[in-house]
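Here is the structure we will look at.
Omission of a single protein chain aside, the complex is shown with its protein chains in their original locations.
Up next, chain A:
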Amino acid sequence: MHNTRRLVAAAISLAILVICSQITIPIPTVPLTLQTLAVGFIAVFLPIIDGLLVIIVYLILGTLGLPIFAGLHGGLSYLLAPAGGYLFGFIAFVLITKLFLRGKSQFNLWLALLLGDLSQLICGTAGLQLALHQSWPIVVGIGILPYIIPELIKITLLTVIAQRLLPIWQRKW
């Protein structure tokens, strides 16, 4: 990563990820943060190596105790907590989204984000299962089902935004 612009783009994406983790839209039952939206942004806009690097640095920073996870949390306790799997899932999110991202059609973008998001939820649920030792139906019930609608909303939102931003991004980078 020697190109100055790539470095700065990665840095600003990291900053965006930290900020978006703190923006919460108060919807009853599930707090909707823009965290996964920022992860999707990173997956779509950055090259895969940079994207993974940003996620790994984010996780390292959070683990070291900087309060940068959703709701100003931070620390190893959060990564080891039952919900920690969702954080590891960001890596899967970026990988899977990049894998399925071909061309620039709106549907392809949406689908790639959907698959990425789904893989993140699966990682999170696997983490829940490991931490709580409950049966799979219970874990899926608390780990995936409540998030389906919010995540669908977020990826649709991101598809709309990304379509508008990609031309601007490409003009600069």
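Everything below uses one rule, namely that a contact is a pair of C-beta atoms (placed from the backbone, for glycine too) under 8 Å apart; a residue touches a chain by one contact, two chains touch by 3 or more; residues count from 1.
As a working rule, contacts and distances are computed from a predicted model.
Undergrad: Leaving aside the chains on screen, match the unshown one to its UniProt name from "Phosphoribosylformylglycinamidine synthase subunit PurQ", "Energy-coupling factor transporter transmembrane protein EcfT", "3-isopropylmalate dehydratase small subunit" or "Dipeptide transport system permease protein".
TA: So the chain that does not appear here would be "Energy-coupling factor transporter transmembrane protein EcfT", according to UniProt.
Undergrad: Of the listed residues A:Ile55, A:Ile68, A:Ala112 or A:Ile155, which contacts the missing chain in the full complex?
TA: A:Ile68
Undergrad: Residue by residue, what part of chain A touches the chain that was omitted?
TA: Chain A touches the missing chain through residues 1-2, 4-5, 7-12, 14-16, 18-19, 22-23, 25-27, 34, 37, 41, 53-54, 57, 60-61, 64-68, 71-78, 81-83, 131-134, 153, 157, 160-161, 164-165, 168-169, 172.
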